[in-house]
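Every protein chain except one is present and positioned as in the full complex.
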Amino acid sequence: MAERLSLEGLVLASGETELVHGIDLAVERGEVAALVGNSGGGKSLSLLAWLDLLPPGVRRLAGTIRLDGTVLEGPGLAGLRGGVVGLVPQSPTSCLNPLVTIGRHFCETLACSGRAARAEAAGRLAEVGFATPERLLGLYPCQLSGGMLQRVVIALALCRDPDFLFADEATTDLDLESQAQVLVLLERLRDRRGIGILLVTHDLAVVARLADTASVLQHGRIVERRPVADLFASPRAAATRALLAAHHALYEGGTAA
Amino acid sequence: MTGFIARRLASLVPLLLVVSLAIFVMLHLGRGDPAMDYLRLSQIPPTDAAVAQARADLGLDRPLAVQYLAWLGDAVRLDFGHSWVTHRAVLDDLAIFVPATLELTAAALALTLALALPLGVAAALARDRWPDHLARAVAFLGVCVPNFWLGYVLILVFAVGLGWLPAMGRGGLSHLLLPAIATAAMSAGVLLRLVRASVLGHLSARHLLFARARGLPRRTVIGRHVLLNAMLPPLTAVGLTLGELLGGAMVVEVVFGWPGVGRYALQAISNRDFPALQGFVVVMTLVFVLCNLAVDIAYAWLDPRLRLGLAGR
Partner (left out) sequence: MPLPGPTSAWPWTLRLGLAMIVLLVLATLVGPALLSADPAAIDPAARLQPASAAHWLGTDPLGRDLLARLLAGARVSLGAVGLILVLVLAIGGTAGCAAGFLGGVVDAVLMRTCDAFMTIPTLVLALFLIGLLGTGMTNVVIAIVLSHWAWYARLIRGMTLELRQRDYIVAARVAGGSRLAIVRRHVLPAIAGQIAVLASLDLGHWMLHVAGLSFLGLGVAPPTPEWGIMISDARAYVWEAPRLIVLPGLAILLTVMGFNLVGDSLRDRLDPALGGTEAL
């Protein structure tokens, strides 16, 4: 069982433009690390680079990825997908194939079929809080709400029992009730299974609730990395202070800006 | 699914009414005085009395609305009257010729799909490499080549030159191959381009990222999540392609001496045999509409969003 997954000196570029300038990140078992920052800061790309899933046109110029000290490259990175790292991409509504039932999504991920697969899939769905999971298996993505889809996507990301979970804006598109459900779920995963979670978000409320440490990413650089309590108490970098001010303005009606 | 088919069938009624009205209006405005043609084909001298008699016999002296309703009533029962030339019921004549055309069209459709699907997919997956260039060149040629001329070139090469296949007539599979190729060339080209574009478009679909992130093998990602979804847009085009194929088949029939409805229509045109002509247009339109209905049902069967009436989600 892997203990630590790390990324050092990641440099990403699109054409001649450098997007991410040498950042370090790490997740450990049983810990929740948050990566916060404004949109367009390179958060999602950094996650995808980790699994060698960069979109066409974006290249990794530098960066070492280690799993418990072993350096991984090309096929090794592809080998992380699913089994070692579960990825929950942005916007759950577009993560599932609209023409394929929920059940088949599980079958193909578990690489088995028939009754065994159905039972396994139902168990996984129950884990993310569905009361009657069997009913879900025959449904198509278009028949589910956004919150339900988000939980299905998480269940799918987790169904090969990965050691780490990367969640990209896992709560952004959801209504408040679904948000709360997802957060409880993530918390339980960490506590019961000891999964290491990397949370990418721009929502500081989520960070405060769940994360142990937080890294603030701005313009492709990590400007501050500290335990969450410290970060909220005494932000150092200007970007962190701006994020916090915006957060307080939004949630507490404060006037600090 | 039954509900979907029922809704789709119900929506055909107003459409077919409009089509029938359009055909009737064209028939009424376009044909001049059909009584004269009727007399000519019946070899009756066009005296005033004979013309008046013919007009009464053909019901041309009734008000237009009455004529339309009578015509529609007959058309619904597929009764187009008797050909002025063969003096047989038009439907009986069509029953001889239409199946041959449908056979050729179906063969051409099968060929179109057999060429366009694999080549289109191969082209997209090998974008900008030689299989792509080759497939696109073939598609371009298919779209540009006149089908009847291609028929002759095929006859020259495969029947006259190599002697592999028969040049003329209807018979077994060997008779079907050359005319089917000539008919299918254009549609195969069009569909190949559509399939290629569709697969390319779906290669960047967001759900593929998640499929790959779950560690699915490339085979599953391409096979299930790219190809299945990429087949939907070209499937819609197959409906339109069928119109092209039906038309193409009627021209190619003449090249290969294929006893189809094209030959019947040409006879009706040169004789100005209006009952035959209207039977031809109505029956061919019905065939086309029903084929499109089949395509729509296939589409709904593949796409749950349509089948469940949740379009737009």
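All chains are identified by letter, namely A and B, in their written order; residue positions are counted from 1 within each chain.
In this section, a contact is a pair of C-beta atoms (placed from the backbone, for glycine too) under 8 Å apart; a residue touches a chain by one contact, two chains touch by 3 or more.
Computed from a predicted structure; not experimentally measured.
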From B:L15, B:V76, B:A95 or B:A294, residue that would touch the chain that is not displayed: B:L15
Where the missing chain touches subunit B, by residue: 15-16, 18-19, 21-23, 26-27, 30-31, 124, 133, 136-137, 140, 143-150, 152-153, 155-156, 160, 186, 193-194, 196-198, 200-201, 242-244, 246-248, 250-251, 254, 262, 265-266, 268-270, 272, 274, 277-278, 280-281, 284-285, 288-289
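One rule holds for everything that comes next: only the chains that are shown with their structure count from here on.
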Subunit A and subunit B: spacing of chain centres that average the CA atoms, whole Å: 51
In the complex, subunit B residues that touch subunit A: 204-207, 209-216, 220, 224-225, 228-229, 232, 302-305, 308, 310, 313
Of subunit A, residues touching subunit B in the complex: 48, 51, 53, 55-56, 78, 81-83, 86-87, 89, 91, 94-100, 108-109, 140, 142-143, 153, 156-157, 160
